[in-house]
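This is the structure I want to talk about, given as structure tokens.
Note that this complex is displayed minus one protein chain, with the remaining chains in position.
We just call them A, B and C in the order they show up, numbering each chain from 1.
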Amino acid sequence: MVLQKTAVVVGIGPGAGSSIARRFAHEGYKVALVSRREESLQPVAKEIESLGGQALSVPADTGDAASVRQAFQTIVAKLGAPEVLVYNAGPGMKWPPPGILDLDPAVFSHAFDAGVTGALVWAQQALPAMVEAGRGTILFTGATAGMRGGPKFALLACPKFALRALSQSIAREFQPQGIHVAHIIIDGIIEAPRTKGMVPDRDQSSFMSPDAIAETYWQLHKQDKSAWTQEMDLRPFVEKF
Amino acid sequence: MVLQKTAVVVGIGPGAGSSIARRFAHEGYKVALVSRREESLQPVAKEIESLGGQALSVPADTGDAASVRQAFQTIVAKLGAPEVLVYNAGPGMKWPPPGILDLDPAVFSHAFDAGVTGALVWAQQALPAMVEAGRGTILFTGATAGMRGGPKFALLACPKFALRALSQSIAREFQPQGIHVAHIIIDGIIEAPRTKGMVPDRDQSSFMSPDAIAETYWQLHKQDKSAWTQEMDLRPFVEKF
Amino acid sequence: MVLQKTAVVVGIGPGAGSSIARRFAHEGYKVALVSRREESLQPVAKEIESLGGQALSVPADTGDAASVRQAFQTIVAKLGAPEVLVYNAGPGMKWPPPGILDLDPAVFSHAFDAGVTGALVWAQQALPAMVEAGRGTILFTGATAGMRGGPKFALLACPKFALRALSQSIAREFQPQGIHVAHIIIDGIIEAPRTKGMVPDRDQSSFMSPDAIAETYWQLHKQDKSAWTQEMDLRPFVEKF
Partner (left out) sequence: MVLQKTAVVVGIGPGAGSSIARRFAHEGYKVALVSRREESLQPVAKEIESLGGQALSVPADTGDAASVRQAFQTIVAKLGAPEVLVYNAGPGMKWPPPGILDLDPAVFSHAFDAGVTGALVWAQQALPAMVEAGRGTILFTGATAGMRGGPKFALLACPKFALRALSQSIAREFQPQGIHVAHIIIDGIIEAPRTKGMVPDRDQSSFMSPDAIAETYWQLHKQDKSAWTQEMDLRPFVEKF
């Protein structure tokens, strides 16, 4: 299977997903936009098309392996085997975050399905053609919570730690085969109407620009294979860390 | 609910579980032995009783919240609310470990249930009485794979990373309430008939003594609250790391 | 050279040094007490002797290799080759800590000599007899600042990061030869008249007991070689981290 100039972005919604899709479209990539909610996809697809790009809306439930496999087949049929996979879907966040005693085990378990098993299945779909081609890029969106388990943050931290492990495992198995695998730790709040509402008193200059994040994803994809990044952080200049 | 001199050890089988149970029994603790397989429990319970200790075999499926809750009620009814919880159950390991493309998503998903969600549910059962008493100890058995995602180790690494996150989240929420939470990174192969068979050519002196591991668990429980360990590693002297 | 039941504790003053020395003396070890200031040593030596122990005061400047070598010869001559070396000397702390622009390069450079090169030279003295014996223990006192470089903490963080690197390098070279090397991260303020004065408003229950710290050092020394700890943290239960 020949790789096409196609990028799959899983997780379009508040956050950096749509900016990442636009950034790759701007470079001539056909982009597949994946989200559980179709209503998140249409405006992004329209915007990309209005800029002269090619976008495909693919509603899929990342927590369900069959749904992922079907979505991938659709993508391959319409846009070809992707050269780039961006896994930007989260495990699902609750606000305010629940403490340990208020955490529903079923919700916790599902967070692994959506946040980690989904990432595995997407990678399993994309990897064979990448291995055959000896190239390709897989980028995982991580979070501060993937580095540090804070109080009341188990629901986010546990899947994000696991996603980081998955990223390392895939990198160590497939980088020698020419496939670049990176984990980007987003340490800050991405600018979006929803996030601004969550922390209304926050200094507006402290939000992260989704376009700035997207620029780094693009640069990671462009890195020469003699000097690949496996992990990096991104945070606004004012952020304490 | 008044805490009793009771220790629950989840995960009795090859590994350090039975040694940990014996160590606490030796100090006068009533011990609840938990495993999915009842046949793993009986010999350990008998040995503890033959040494004058009190042991309760509690078969339970740690990957099933209802089973965990029922097991905990049995423990409380027979041995009282535990002062100590040791989560020593693994996510289930396959040998040889599968590469990313051979990893069944259902198996992967279940590894989170058994290796992480189970730990959450056990902690949720044990914590309320500990919080009420303002003391208690929860010890999680981690692994090298919880620190580093190796090639072909995603099935172990992802849940173990997540378990580490859970341990940190519980520690940060409950240590200020007097409950000691620690994560012990086992970086080596524990001596047991099964593990010796897995790596037959390995120098026999390089296996970890389960009793030596158990000693460290006991010392962690005894630490003064002014100087608690949240994380430590354990490895045989010959181990490369 | 035959190892004696001798422990060298470098860094006696405010902090855990004197408690560590007492703990080993209590177990029958002859203890060499090392500090730049002789007046820090006498009260500790007297106390140990009054409890029936044997203590040797050895004033030495840990930042000066010749002084360390001479001190070590004195120790060997009077107490024999030590089985245990505890490097508990700090790089020298200023309060309040200077920002980057106020940090005198000569002070910074000297902090490496006292905090890291001194540790190397002490280890170089103690290791040959340990290697010959195939056993021995070297314990390094680390700090939170050895894991994270905070604003205005470069003077402490840089040497403490380097000390951690030294501990790992020595462990990886000498553990296979039977010598246990551990790094203990002290994440909190140790109870002492001086430290209480530095943070007068702090909740008094949040200080770390030096005796509790010493107990962990002793337990590390006693660990079975099949299950050695290379790194662990210690912090008071109320500490945020």
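Note that a contact is a pair of C-beta atoms (placed from the backbone, for glycine too) under 8 Å apart; a residue touches a chain by one contact, two chains touch by 3 or more.
Bear in mind that the values here come from a model prediction, so they are computed numbers and not experimental data.
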Q.
I'd like the shown chains that the missing chain touches, ordered by label.
A. A, C
Q | Identified contact with the non-displayed chain, of C:G28, C:P43, C:G134 or C:G149 | A | C:G149
Q: May I ask you to list the residues on subunit A that touch the chain which is not drawn?
A: 172, 175-176, 178, 180, 188, 191, 205, 207-209, 211-213, 215-216, 219, 223-241
**Q.** Residues in subunit C touching the chain absent from view
**A.** 65, 99-101, 103, 105-106, 108-109, 112-113, 116-117, 120-121, 123-124, 127-128, 145-146, 148-154, 157-174
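FYI, only the chains that are shown with their structure count from here on.
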Q: Could you say which chain's mean Cα position falls nearest to the mean Cα position of the entire protein shown?
A: B
Q. What is the distance, in whole Å, between the centres of subunit A and subunit B, each centre taken as the mean of its C-alpha atoms?
A. 33
(Q) Counting only Cα atoms for the centres, state how far subunit A is from subunit C in Å. (A) 45
Q) Residues of subunit A touching 2+ other chains? A) none
